[in-house]
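The complex appears here without one of its protein chains, the remainder shown in place.
All chains are identified by letter, namely A and B, in their written order; residue positions are counted from 1 within each chain.
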Amino acid sequence: MSGTAGAGWRLAEVAAALGAGCEGAGDLIVTGAAEPATAGPDDLAIALSPAWAEALGRGRARAALLWAGADWRALRLQGAILVPRGRLAMAHLTRFMDPGPGFAPGIHPSAVVEGGGEVPPDAAIGAFSVIGAGARIGAGVRIGPQVTVAPGAVIGAGCLIHAGCRIGPRVAIGARTILHPGAVIGADGFSFVTAEPSRAEIARARLGAGPDMPAPEDARWHRIHSLGGVEIGEDVEIGANSCVDAGTIRPTRIGRGTRIDNLSQVGHNVVIGEDCLFAAQAAIAGSTVIGNRVVAGGKCGIADNLTLGDDVVLGGATIVLANVPAGRVMMGYPAMPMAAQIESYKALRRLPRILRRIAGAADRSVSKSGGTD
Amino acid sequence: MSGTAGAGWRLAEVAAALGAGCEGAGDLIVTGAAEPATAGPDDLAIALSPAWAEALGRGRARAALLWAGADWRALRLQGAILVPRGRLAMAHLTRFMDPGPGFAPGIHPSAVVEGGGEVPPDAAIGAFSVIGAGARIGAGVRIGPQVTVAPGAVIGAGCLIHAGCRIGPRVAIGARTILHPGAVIGADGFSFVTAEPSRAEIARARLGAGPDMPAPEDARWHRIHSLGGVEIGEDVEIGANSCVDAGTIRPTRIGRGTRIDNLSQVGHNVVIGEDCLFAAQAAIAGSTVIGNRVVAGGKCGIADNLTLGDDVVLGGATIVLANVPAGRVMMGYPAMPMAAQIESYKALRRLPRILRRIAGAADRSVSKSGGTD
Partner (left out) sequence: MSGTAGAGWRLAEVAAALGAGCEGAGDLIVTGAAEPATAGPDDLAIALSPAWAEALGRGRARAALLWAGADWRALRLQGAILVPRGRLAMAHLTRFMDPGPGFAPGIHPSAVVEGGGEVPPDAAIGAFSVIGAGARIGAGVRIGPQVTVAPGAVIGAGCLIHAGCRIGPRVAIGARTILHPGAVIGADGFSFVTAEPSRAEIARARLGAGPDMPAPEDARWHRIHSLGGVEIGEDVEIGANSCVDAGTIRPTRIGRGTRIDNLSQVGHNVVIGEDCLFAAQAAIAGSTVIGNRVVAGGKCGIADNLTLGDDVVLGGATIVLANVPAGRVMMGYPAMPMAAQIESYKALRRLPRILRRIAGAADRSVSKSGGTD
């Protein structure tokens, strides 16, 4: 299964889309991309390092996207595109071949556009979507089926809003941003307070010392409503079923070019900079501020009210419980600089054996020195 | 961006809503709340501690919500509301200013209310929502667009069900409970069994000893269906895209006043007490029982078939693998009392250095004592 192209593309045309030169039979037609071993005769095989060369021989591709310096003739190909940075070429290639979501243009007859909602003629609104009163939809916006856009929300030009997204009130989304299916933007933040200080509040103030106090008379939580909305920059992506909560009295903000994967949580009042990358199931708690170009592996968590500098890198599943200066590479729970964390892990792994050995030696030493403990 | 109020409110009126006194110009009109530095002349600036005083000078607010004892005249304000517990005042203020979700009253013409479904005249049912046969919707319930309520489900008076929620069969929800967008209540629990004992079952029984047994003849999983539904108390909140699974032969239960954040999972047969707070991405596995007033930071996980007492506090990302007595403050993976966990973390961080030092000393000691290991 691969991208389809109707009648396909000439190899030279594909090379041009990649900004690369075309070797050999530029008139060869390719109809999709495929892995080398399973490629058919009309597929462009993807073999971006010499490790894939052998697999090419097992497939039937006549043309391939190859690593720089590859000897395409020796690989028995009729044509090839050679690229210095393979994954970048894949970005260009897959964008070129992507047929898109297939949303029909125009407003589907079943969609509800409430009075005062503004939809330009070149926008697409899917079946059973609801555009609230006063919402502003930019030029060329594509909205899938079963989407909710709250009254007054603003969707910038060229945005792609997939099926089932929920866009709340006081949300503004910049141009060309993509929301994947089921994303929820602008739900209420999780912010509660008891009438008197709660036990958790006291425990936190005491840094974890267990309070031996009676339960409070009135343990009910009063919710702090979220009036601040969300501002999302241009060229952002929010993953499927991810949530970006509204701020309390100012917007939660996500900067230009930042990409957040599926099932992630961005809490109220959070500010995320530009060109960040958060892999799946990220969680950023309320009021935390994150710099530019921060990259986080999957399942990372960042506690509330922290600051992470620019260019921080978090290994997968890192849990950040304190501020992180710019440029740090962190890992673990709680997060430490990665090199120190790896050293600690190794020590921990050796620990049981070493403890047995050291304890024995120390016992002997202690017994010799007459020490007691 | 802040809460809007049409013509706004008199400062004295806001103070009254907060149960607080009004200082200075009670007739001043405010139209929203804002942070001190960015507040406009019609905003109520929020400055709940002296740390915000300087920022007030940079903004243009004429009125502010201030900490108890603040000298509002010295801050060059025309009016002020002084409060002893700022976040509690924020709860009252934001509730007062919240314009609400803007769901139009009545049953939207596109909604489907199946035969026998009961919708009182003051309830709101959004566009493209489906109310199953025999479902009972309480007085004043507000249901957003694209919601599913299964046949026979019960929604208590005053509930607020946001867009895209899925309420399954045999679900009963108490009064004034809020479901945020995309919440799924009453899906099938994750409960499977193989015909013969599986390797995982044996590994668990052996506490992790790796079984060197062959794979079973028949490894297929048989699902245990969930017939027990869900019972949710009054004044509960379930976060966006969170899931509360149905019980097997009795309901999964969530007690009055408990609040669960986005992207959280409550497994089948779980019982959660009253006034608990679970921050985002919580996971509570099947049949676990949780007391009252338990508070958990984000990303906490609690294994199945455990008991947590009242007033337990879990730090962010805590993974609970054993029962926890009432009142404990826990942290880490696996969870330990927080003070012990922090001590262990510190020791672990020092461990590589200390091991090198100790190992050297012990080597010398061992060589002196002639010991071998």
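Observations
In this section, a contact is a pair of C-beta atoms (placed from the backbone, for glycine too) under 8 Å apart; a residue touches a chain by one contact, two chains touch by 3 or more.
As the structure is a computational prediction, the values presented were derived from the model and not from experiment.
Although one chain is not drawn, the whole complex shows that of A:75, A:107, A:154 or A:279 it is A:279 that touches it.
Contact with the undisplayed chain is limited, among B:53, B:157 or B:227, to B:227. Among B:38, B:307, B:323 or B:344, the one in contact with the hidden chain is B:344.
Within the full complex, the residue among A:10, A:60, A:220 or A:259 touching the omitted chain is A:259. Looking at B:174, B:251 or B:298, the residue that reaches the missing chain in the full complex is B:251. Touching the omitted chain from chain B are residues 110, 112, 128, 130, 132-133, 146, 148, 150-151, 164, 166, 168-170, 172, 182, 184, 187-188, 190, 192-195, 198-200, 203, 207-212, 215-216, 219-229, 231, 241, 243, 245, 248-251, 263-265, 267, 281, 283, 285, 301, 303, 319, 321, 333-334, 336, 340, 343-344, 346-348, 350-351, 354, 357-358, 360-362, 364-365, 368. Taking the complete complex into account, residues 1-3, 32-35, 38, 46, 85, 87-88, 90-92, 94-95, 97-99, 101-102, 108, 110, 126-128, 144-146, 162-164, 178, 180-182, 235, 237, 239-241, 257, 259, 261-263, 274-275, 277, 279-281, 292-293, 295, 297-299, 310-311, 313, 315-317, 327-329, 331-333, 337-339, 341-342, 345, 348-349, 351-352, 355, 358-359, 362, 365-366, 369, 371, 373 of chain A touch the chain not shown.
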